[in-house]
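Missing here is one protein chain; the remaining ones are kept as they sit in the complex.
Every chain is named by a letter (A, B and C) in the order it is written, and numbering of its residues begins at 1.
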Amino acid sequence: MSEPVVAGVRRCSFKQFLAWVLPWSALFAFGLYSAGLCLVRGLNQTNMDNRFAFGLWIFLDLTVIAFGAGAFLTGLLVYIFKRDELRAVLNTAVIVGFVCYSGAIVVLMVDVGQPLRAWYTFWHPNVHSMLTEVTFCITCYLTVLAFEYLPVVLKSRDLHRIPKFLVFEFELHKLMPVLAGVGAFLSFFHQGSLGGLFGVLRGRPFAFREGFAIWPSTFFLFVLSSAAAGPSFLLLITWAVEKISGHRLVKRDALASLGRISGVMLILYVLVKCVDTFIWINNTSPSVGFPAHRFYSRQPFGAWLLLCEIVVFGLLPALVLLDSGRRRDLRWLLPAAALTCFGIALNRFVMTIQTLALPTLPFDPFLLYMPSWQEVGTFLAVVAYGVLVYSFSFRYLPVFPQERDLAVR
Amino acid sequence: MSRYGMVIDIDRCNGCGACMVACAAENNVPPAHRDATERTGVTWMRVYRVENGAAYPANRARFLPVMCQQCGDTPCAAVCPQQAVERDPKTGIIDQVPQRCLGCRYCMAACPYHARYFNWWDPVWPAGMEKTLNPAVAPRMRGVVEKCNFCHARYQAARAEAAAAGKKAGKIGYTPACAEACPVEAISFGDLDDPDSAVAGGAASPDSFRLLERLNTQSKVYYRSREPWVRQMAGSRLVQIRKEKARV
Amino acid sequence: MFPGIYGFRLDAGHILFLGAFYTVVLIVGTTVLYSLLRTHRALRSGREPAIRWISDFHDLPARDRACRHALSGQAPGRRCERGFDCRDCAEHAGFGAPPSTGEASFELLGVTVPLDRWYSRGHSFVHAEADGTFTIGLDPIAERLAGPNSRVDLPGIGATLEVNQAAWSITAGEERVRVLCPVAGTVVAAGGPGWSLKLKPGRDCGLTHLLCAGEVRPWMQREVERLQASLEAVGGRAVMADGGGLIEDPGSAYEERAWAGAIREFFLEP
Partner (left out) sequence: MNLGRRRWLGLAAGAAAGTLFTPAPWKLIGDSALWSQNWSRIPKLPTGEFNVKYGVCTLCPAGCGIKARCAGDQVFGLTGVPGHPISRGKLCPLGVGAHQLPYHPHRFAGSVARQADGRYLPAELERVAATLRARIASRKSGEAVAVLDERPGRAISYQYRRFTGGLEDGLYLVPPAGEGATLAALSAQSERGASFGFRIGEARAAVSFGAPLLDGWGVPAEVNEARYRSQRPLRIIQAETRQSPTASLADVWLPIRPASETALALAIAHVLIRDGRAPAAVIERMSDGAEYRELVMRYSPEQASRECNIPAAAIEQAARMLADNTPAVAIGGGDAGGGPAGAGAETAIASLNMLLGAMGTVIVGKHELPVPDSWSSPPLSPERRIDSDVPDGSISMLILGDSPSGDALPWPLIERKLAPDHVIVSLSPYAETAARRAHFVIPAPAFMESFEESPGSAVSANPSWAIAQPLVRAPSLAVHPLTFLARLGAAESSIEDLLRQRLEELHKLGKGEIFTPAGTRPIGEFKDAKELWTAMTGGGVWTDSPVLEAARPRRFGVREIASAPARTGRAEFPIMLLPYARRGEAGTTALPPLMSKVYQESRLRLSAPLLRVHPATAAASGVADGASVRVEMRGEGYAGNIAVDASVMPGVIEAPAGPMAALCVNEDCSWRVSPARIKRIS
């Protein structure tokens, strides 16, 4: 084949590509198998139980969707606020977003006991449930993402030749701002609702928070934290792809700008979280008879977790990302971004696992939970799925508009 | 209109478990699966052994039957994404509709009493034992949540009877399986709004309390004990209790 | 979900929630349907070639999208945003007519480039014939690059061509590249001496978007550099023969893929 798969840029040989893809595919297959077990034999395949009603998977969903937030944020900034330096990572953002959301939804389907009834949530929804809001928004937003992803796919060499696709891509691209707007709206709500998911649990004083109107404070905390995690994750991914592919793909200023957004959001998040935690410790939790310090009396979930969340994985990276000098230096930018992502993941972990580990009934024991291999397998399937989708997109689709310019020296 | 509730006398309960077995038999809850643990079984009614935390010989223990507390202000109903948790306005009973349940287990995370149970396995009885199932109660399928509904089937039967006898509905007396079975008559059941019912009296008595009262779930299951430590413990003080091996 | 379905109530919660949901669905649906509709229209009105060029044009590396006035040094660093179609470019008029050099042709790498004609950025020329028709063909450098044994596939007589539409294609070795049409018109003859197509001009066959006179040399110089750059990028040797002349059939001197890539870039294939 003389013609390059992506216009004007070089890609590794098919053999190399195969060598990269095969292990991931194997992992994916294994994941599918373990997910299949859970579907066929039921959730007894997991290590969840009546007390640990949620486990690894819900943690995964929360985290992955927070990481996927890069999509709506970049879309918003590029199409609505015309921040053109982010155009370079827009496609990546869309692909990552698409992977994260579709992955999350699939895992959710495995996680529920009766997947066949998933559509009941749409058919007779309980509009007061945060989960309903999440379900609606996520599915809608996945559709939106699909339509944002479609143009990238249609730009692939062979499809591009077909006039119908060419023109459709052209026309659809014109209307992107609309979709970006809708996407932002949806994301705002479901990111929030994911936080609300735990914030509304009156029966779980560790998670319960007061808030505004129908939304507990975690609603807003999650919006902010996801907005902080999204760009950082995007930044890391882009950098990783550059390293793995060995091409320069985006201008540094794009990464820096991502870092800046992340930093701003993160510092906001940290501030709000501090206030929220303060109110929770002094008012919300004790008022229902649960002095907050007791929640941290059960190792390994000590107060150090809270400290890490706020300082090590919050304040620290935020300050680095806000420093325009350091931000331009990858040796500062990347670790900061990594810390940010890890911090948000930790927050999601605390929200799910620690919440459920703590007993509410005074005579009930504190529990620990270790996922079964089927759960881990399903988890890995999502990771592998992400890598595969991205790898194929990167190989066969024009993902990085700047790559061609950067290739010319 | 009635508001059914329970009063359980902790100072009588000897933890024999008759209530649990009666409940399971009445509501077609299957025997534990081979691999089931105390955390994956289905036990609408679970009797906990609670201790005052002191070391021998100062230690004292009581038995605390815990089932769905039938909250007046339910944390669970609000979170169900597809309205599978229903409140019967005529009785105040919260019921789970297995046919509509998605099995997302959000309600279980929401319930502070851990009184909701998920069907981790298909409901399986030893060969031939299906013959002994209660015809009045449909067994639940795998992958849905279930919980105590104050023996709703018995309420329905009682209502049908009352209707047949031409009595006006609302003032219907019946007894759930656990209350009927309790050998020491520790469990009394009735209409909390009916001032001259036993439960109304029991709920009002000074030694009565509710679990996690400060969460303000308005639960309709009251407990009674003359032991101060029991009343204190049942609030929300975390006490060190009998070591139970959590599944890890 | 809908009135009549279990659990539907006409309370604030339902109205707000479902209202928002239906709105979103409506917006997304409309957007997609609308773009489908426009696609349909565009295809019917034959705007597909124009759209293709525009989309290709936007995929070109920024450096290849330099404005003609940037090349001539009038507006350094200026980028073209309209697919090299200056006819409706407001700024273009402002720059005035291209400077005349007075000479009839010039030498570049031992190739004579006549200036009695207009050149398109896609390396085709337009020559106005006495009979009011236009002859179009590859410019000399392109001719040389295509090499002596390149195949040319011309459109049939009577085909109508638009500006920047793929007019004909040449196949050098394995590589097939399209040549963009410099002017709009109808093919009246194909494959004449020194030209590939003879067009009967269509309506608004302005030539303002084409390069001529003093603009040609700097542009062509730059094109050669561009070619060299892309060849070196794939680790090629110099395209020049000794004495700075462009060798006969340069393609033969290169590894297949490298040359192909260079040629594609040269002919503005995305």
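Structural remarks
The rule is short, and it goes like this: a contact is a pair of C-beta atoms (placed from the backbone, for glycine too) under 8 Å apart; a residue touches a chain by one contact, two chains touch by 3 or more.
A quick note: this is a predicted structure, and the numbers were derived from the prediction, not measured.
Of the chains on view, those touched by the hidden chain across the whole complex are A, B. The missing chain, though absent from the display, is touched by one residue of B:P31, B:G173 or B:G201; that residue is B:P31. Listed for chain B, the residues touching the missing chain in the whole complex are 11-12, 14-18, 20-22, 24-26, 28-29, 31-32, 36-38, 41-43, 46-49, 51, 54-57, 59-63, 99, 122-135, 138-142, 177, 180-185, 242-245. The chain not displayed touches chain A at residues 114, 116-117, 119-120, 162.
Here, only the chains that are shown with their structure count from here on.
Chains joined by the most contact pairs: A-B. Centroids built from CA atoms put chain C at 41 Å from chain A. Here the spacing of chain B and chain C, counted between their Cα centres, is 77 Å. Taken residue by residue, chain C touches two or more other chains at 6-7, whereas all remaining positions touch fewer. Within chain A, contacts with two or more other chains are made by residues 123-126, 128, 132.
Those residues of chain A lying in contact with chain C across their complex are 2-4, 7-8, 122-128, 132-133, 136, 140, 143-144, 147, 160, 163-164, 166-172, 174-175, 178-179, 182, 185-186, 398, 404-405, 407-409.
Contact residues on chain C toward chain A in their complex (touch as defined above): 1, 5-8, 13-14, 16-18, 21, 24-25, 27-28, 31-32, 34-36, 38-39, 42-43, 47-48, 51-52, 54-55, 59, 61-63, 174-175, 229-230, 233, 256-257, 260-261, 264-265, 269-270. Across the complex, chain B meets chain A through its residues 33, 35, 37, 39-41, 48, 50-51, 64, 66, 75-76, 78-83, 100-106, 108-114, 116-122, 141-145, 211-212, 214-217, 233-239, 241, 243-244, 246-248.
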